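Heads up, this is only part of the complex; the chains shown haven't been moved.
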Amino acid sequence: MKFGIVTFPGSNCDYDAFHAITEMLGEDAVYLWHKDHDLQGSDVIILPGGFSYGDYLRPGAIARFSPIMQEVAAHAKAGGPVLGVCNGFQIACEAGLLPGALMRNANLQFVSAKVRVRIENSDTMFTNLYERGEVLRIPVAHGDGRYVASAEVLDELEAEGRVIFRYADANGTLSADANPNGSERNIAGIISDGGNVLGLMPHPERACSPLLGSNDGVRLFESILSRVAA
Amino acid sequence: MARFRIAVHITPRKGLLDPQGNAVKDALHTLGFKAVRNVHVGRYIVLETEAYDAIAAEETVTDMCRKLLANPVTEDFEIESAVPA
Amino acid sequence: MSEVTPRPGDPTITSALVAEHGLTKEEYERLIGMLGRAPTFTELGIVSALWSEHCSYKHSRPVLKTLPTTASYVLQGPGENAGVISIGDGLAVAFKIESHNHPSAVEPYQGAATGVGGILRDVFTMGARPIAMLNSLRFGSLDDSRVRYLFSGVVKGIGDYGNCVGIPTVAGEIVFDSAYENNPLVNAMCVGLMHEEDLIRAKAEGVGNPIMAVGARTGRDGIHGASFASEDLSAASDAKRPRIQVGDPFTEKLLLEASLELIKSGHIVAIQDMGAAGLTSSSAEMAERGDVGVTIDVTKVPTRESGMTPYEVLLSESQERMLVVARKGHEEEVRAILRKWDLTAAVIGEVIAELVYRVTEGERVVAEFPGSRLVTDCPTYSPDAREAPAIRDLRAADASVVPERAEEKDPAWTLEQLLSAPTIASKAWAYRQYDSTVRTNTVMGPGGDAAVLRVRGTNKAIAVKTDGNGRYVYLDPRVGGRIAVAEAARNVACTGARPMAITNCLNFGNPTRPEVFYQFREAVAGMAEACRALGTPVTGGNVSLYNESPSGAVYPTPVIGMVGLIDDLSHITRASFQRDGDTILLLGEMGGELGGSEYLATIHGEVIGAPPRCDVGREKAVIDALLEAIRSGVVSSAHDCSDGGLAVALAECCIGDRDCESGAEIDLSNYSSFSDRAILFGESQGRIVVSSSAPKRVLEIAQRMGVPCAQIGLVHRHSESLEITLPTGSMRSPLSRLSQAYHSTIPTVMARTPEHATFDELAPVAAH
């Protein structure tokens, strides 16, 4: 399977995603240049973390107009898997691939920490190798990760099982303390109504090696493999 | 073609948490400005653009706000009248 | 030589103008001697920048020459943008530290941010990809609202810049002491990794090769840094006043990628950051290193503002700019690479055979200096050095006779006080704002002794740390200098790394004061002794002098940035206790020394006594014994004793890592020749708290290597306290209280602070 990782000007987790895919999973990966219109036959698209265009206006606001994003949108529309991590989640929201928006962290500070997230739905192409209710240890590193959407949208996401990850404590209990950025309803990651676009603030690609403290992100990529290859 | 200056105000949509506004309010209270009741913090963008006339300039800037400058999910925008730059 | 005529509109050179440019009468005469005529205004500006302390090291150079700089693995020592050492497998590490003290005092956010930007550029211009950032910070007391404002601004500036560029900030240190009240220290270090064959030097070569300005446009930022204050100029126009530099990390990220691509491409022969004194110093230094001439046309330099004079273009310190010497005929290829990254490159000059440094404005020659004399003819000074008698008296004072406070009857009280002293307390409030895991190499991030980064494609890792204790250096500069190096080495060794080499940032006061120059000379001598003994040469660094405020000089503060190498990933060792039932050992000698300790400062408000002894030979033996034990696989954890002594070190082993808390039971009753407080809080050097499941092996290794070592207790993973038996007493501290003291202090203090504090008492602007 081939993963296409988009490099926007200011992306800085493209390299980490590339290594997670190629070294930890042993799969193919290519970098996709933001000015191109070619997905190079990628089966899965990753919108990586970073600060595209410096995030100077709003995170993701400028990146969504990159030429490559037209192709990514078409790929998503056709049901192709898209994974937006951190800045990639912000871009996916700005581009309308996912509902809602990501705003300044509630305490106004950048937060870099290993947080815990609870799996809310394990019946997706990104989470089928996890157990529902399982708690993962994954790093976050962001200044704008507070997920917001209207109450109707939030209700709809919940009703449709589209909230995939929530910030929780070690026992899986949701609390304000476990929520690093003030996201509504502790939401850490959501999926599109077609089930093929996942956006999340934590970095699964940074949790792919016991040496670095956590292996919990590996199954996310393996889930995609098992579903898409099948 | 003439050059116009247009100011745009972009504010967090009402009802959304405004942590920056709250932080500024708290800070002002700490500094002794106890009479402050409410603070909202938004963005202020000043653009200079060429256009045939003020109306055209304002229309273009409205278009910019819709497309890029404001996030329709979280922000409202308001455009001031174009003035010759 | 060409004819140089004054440019219409330039001010006439008067003795007042010369003085405002910071040149002494003798220096001005030297300049006239070199030119054989009076300088133009542009030439005066150039010389004032290049002969400034910051660029010329005129007071420090002779002393710096005494530092050891060589080892078989040193590929590049001092004299380049960054030092480089080989780590085997064809790989090398480039690293350097630099200060941004004065800019940060004026504008903490931008000052710190641009400091990070500058040091990043120093490393990637060597051909290395930055893999880690560190920072070493000193502030006044956190009780002061302006200090809290500076602290939060600096931390945010460091975080925002490094996070955006995508380089993990992994280690550092923060000290709060009223000695730094109006003059914070902000030192940033960058570490990069490269293939040895990509090493490139900032040396202009090849007559006819074009010189190109790359990256951001030039504006009137920071002209003459913060030191320039000229009535004539500022009256003429507000726009000419020195201006704070604003960092643009997004452009830096593009510049980083473009520069590495350029270096790989082979289209360029040299590249250097336009840092302090901008275009002037970068072009003059590159020419001097290559022993060639250069000519620059300032009208070709892309500017951000109109009407900039040659003087302004040459001296601007606009950020995110590079000077590149390209291969002749490859200009278009260079432009194409920059275009790919949405950046521009402009040819602004050329390498020439005639040994001159020439600046033109179109056709007109506005400045010209013979040969490389602009750089080499800079004066050097060896000022008088004399120790201040008052400090000699402080050192002679007997620390052990300071009477105990009533509360100290229970040492647990004292321990809690120390753990909640901002200098000792957890700095997570700061480093939570730094992305420490991006690039997925961070095996150990902030919070332990040193940070550890794996080296992809090998079984190796590198360990990095900054260290420096200004109070020790103040009380005894020679010993303090030694300790700074030894402590950095010990920290790195605690992770399992062999200390390899250092970079250093020397933050001192006004060198023309004999007592300051004495501190400088002695501290460097102490550093040199330690570097020789430990086999860690100096590969570069930075000197920041004139760190003074109306209340006097800061503590003399050499900051050491140490790089160590771990040969085998399985040797990586953590600071906190790991396993239930492990035996706790103290490697090194108990000295019972209280002089210059954090205990005296925090509990008694006293800065007296001789700092702890530092025998560099013993330090080496302790490090060797520790590494031998680690490599033998018998060490579960290792943590060095520093601020707050053994008691604080033990507490940190118990509660430092919130995910891995353990209790411990300790018996120190054997050390009856010392007082309880000296045992607990004395800061004797060369000591490491080790935990092991095979204590006999550790003891045997230590004995073989001639290092004192004693079993002092046991790890109780599930006990909820730290218990210590002492010769005359005992103490028991619940972990929850230790943890509260250690982890909550700084967040609590900072929560009381408005996001920005008042600006009304801006610190005086000192020299650059």
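Note that the chains are named A, B and C in the order they appear, and that numbering of residues resets to 1 at the start of each chain.
Everything that follows uses one rule, which is that contacts are C-beta pairs under 8 Å (C-beta built on N, C-alpha and C of every residue); 3 or more make two chains touch, one makes a residue touch a chain.
Note that the structure is a prediction, hence the values are computed from the model and not measured.
Across the full complex in this structure file, the chain copy numbers come to A x1, B x2, C x1.
Definition applied: only the chains that are shown with their structure count from here on.
Averaged C-alpha coordinates put the centre of subunit A at 36 Å from the centre of subunit C.
Computed centre separation for the pair subunit A/subunit B is 30 angstrom, with centres defined by C-alpha atoms. As a whole-number value, the distance joining the C-alpha centres of subunit B and subunit C reads 41 Å. Looking at subunit A, residues 108 sit in touch with two or more other chains.
Residue positions 755 of subunit C each touch two or more of the other chains. Contacts from subunit A toward subunit C in the complex involve residues 9-10, 12-13, 15-16, 19-20, 49-51, 53-56, 108-113, 139, 141, 143, 203, 205-206, 208-209, 211-213. For subunit A in complex with subunit B, the residues that touch the partner chain are 57-58, 61-62, 65, 93-94, 99-101, 103-108, 146, 148-150, 182. If you check the complex, the residues on subunit B that touch subunit A are 16-17, 19-20, 23, 68-69, 71, 73-74.
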